[in-house]
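Take a look at chain A:
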Amino acid sequence: MSKRELISGNEACALGALASGLRFFGGYPISPSSEISEILSSRLPRAGGVFVQMEDEMASLGSVIGASLGGLRAMTATSGPGFTLMQEHLGYASLAEIPCLVVDVMRVGPSTGVPTAPSQGDVMQARWGSHGDRGTVALSPASVEEVYNLTVHAFNIADRLRTPVVLMFDEVIGHMREGVELSPPAPEDLWGRPRPAGAPGPDFRAYAPNEQGVAQLPAFGDGYRFHVTGLFHDERGYPTTNPDLVRQALERLERKLDPIPAWLPPEKYHMTDADFVYVAYGAVSRVAREAVDRLREKGVAAGLYRPRVLWPVDEAALRKDLAKARTVVVAEMNRGQWVQVVSQALPPAIRVVSYGKTGGEPVTTDEMYGLAADLNLRSVKSS
Partner candidate 1 sequence: MAPRLPKQGNVVVAGVGGQGVVLAGNIIADLCLGHGLDVKKAEVHGMSQRGGSVSAQVRFGPEVHNVVVEQGSLQYVLGFEWAEALRWMPLLAPDGIVFASSERILPPAAQRNRVGGDVSYPLEFLEHPGLRAVDAETLAKEAGNPKTAGVVLLGALSTELGFPVESWRDALLRWVPRKALDANLRAFELGRAWKQAAPPKDLRPQRTRSALFRLELEEAWCKGCGICVDVCPERIWRLDDLEVARAATPERCTGCRLCEKLCPDFAIDVVQVQEIDLLTRTGGGA
Partner candidate 2 sequence: MAVEISTQQLLLGNEAVALGALHAGVRVATGYPGTPSTEVIEYLAEVAPKDVQVHWATNEKVAWDEGIGASLAGARTLVTMKHVGLNVAMDAFMTSPLLGVNGGIVLLCADDPGMHSSQNEQDTRYLGKFAGVPMFEPSDSQEIYDFVRAAFEVSEAFDTPCLVRTTTRVSHSRSRVLVQAPVAVKERTFERNPAKYVMLPAYARLGRVRLLDRLPALERWSDSHPFTREEMRSTAVGVVTSSIAYQHVREVLKDASVLKLGITHPLPAQRIRDFAGKVDRLFVVEETDPYLEEAILALGIAVEGKQYFPRAGELTPESVRHGFIAAGVLAAKEGTAQVSLPAPVVRPPVLCPGCPHVTPFLVLRELEAYVTGDIGCYTLGASEPLRAMDTCLSMGSSIGMAVGMWKAGLKQHPIVAAIGDSTFVHAGLSALVDAVWNNADITVVILDNGTTAMTGGQPTPEFGSNVRGTETPRVDIAAVCRAIGADPVVVVDPYDVGATHRTLLAATRSHGVSVVITSRPCVQAPKKLVGRRYSVETETCVGCQLCMNTGCPALVWDLEAEPYENRRRVRIDQDQCTGCTVCSQICPQSAIVPSSQG
Partner candidate 3 sequence: MTTAKDLLRHEMMPHILCPGCGHGIVMNAMLRVLARRHQNLDKVALVAGIGCSSRIVGYVDANTLHTTHGRALTFATGLKLARPELEVIVVTGDGDGLGIGGNHLIHAARRNVDLTCILFNNETYGMTGGQLAPTTVKQAFTTTSPGGNTEPNFDAAVLAKAAGASFVARGQAYRPDVLEEVMERALDHRGFSFVEVMTDCTEYFGRKNALGLGSDLLFTQSRSDQEVSRDLADWPSLRTPQGWQVRETQPLGVLHEDRRPTFEESRGLPGYSEREV
């Protein structure tokens, strides 16, 4: 085997951020994500960046937004209770189109829950946690190596589309150490932020969208004195209550996220002829893949559909990919959250079954395998 090192998910996340040119981290201690801030507290200053421990999670995301407005690639890392406190500022970053990365290492909730046990219970909160209709981006890695790679992609997406991106993985991925060989991104693979079109001056429009629908905001202090607010605003960034402008801005902010699913297509494993499909993401997809192998040995046409982008969802692509399946089992470490996306997207003909495991213990291969064996599967409704 080549030169592999024993690295944990949290460590890979910090290294991925550094490799992506992270220059600011504002965070607050919370299990099980503390290792990310601890590693960055020593490595980030050495890379010429700034590490600060803020007084709480709201302050942390606030400082990240401020740093990003200053032109730096900025991130924070937290877990359930902290992620809840960050919702208001996530909404702010979406509306004000300020790129940043929020890492959520999910633990058993709600409330204090079990701080050291894994879960995938924050998926719907990522989508609907902040008030109002707003598009959201959430990525889900399933291995230590993928945590590293998706961290790089997350920054790219955030910068190109000027949007907050949430990278979500559970405590097991965060704390497990695997033998991995991380390959740092080449400079050309790091996407920059869209540069402002016009020169500074009275008729400069900070929030004039480019053809991808993204506002080309400069950084504060680059000579473009401009206004940023959480109020709906016109192209110059000044507050507006005009319903048409509000509607247009809302749709633009939603539409600009459309290309994301295509940038990070889902992993389709043995899907070509599969009629029995597991849909799973994060740690659960690992045991699902093992179950598919064992089912294939038994001659069952099983397959695994692993989304890497939880939000936004390309429903058409989802429908096309799962068209041939007769039974779709959505396995998650929560009481069934992403399964609602799948059942809403698929025609009633396809039976969608939700397998939600809670309690803080990860799903095991035997459980997944046992599910398939019980062929008269429970229908989705009765769960």
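Behind the choice of candidates: all candidates are chains of the complex that A comes from, given by their letters.
We adopt the following convention: a residue touches a chain if its C-beta (ideal position, glycine included) is under 8 Å from a C-beta of that chain, and two chains touch if they have at least 3 such contacts; residues count from 1.
This one's a predicted model, so the numbers in the text were calculated from it and none came from an experiment.
Peer 1: Which option touches chain A in the complex, given 1, 2 or 3? Just the number is fine.
Peer 2: Candidate touching the shown chain: 3.
Peer 1: Write out the stretch or stretches of chain A touching candidate 3 in their complex.
Peer 2: 28-31, 34, 37-38, 41-42, 45, 51, 53, 55-57, 81, 111-112
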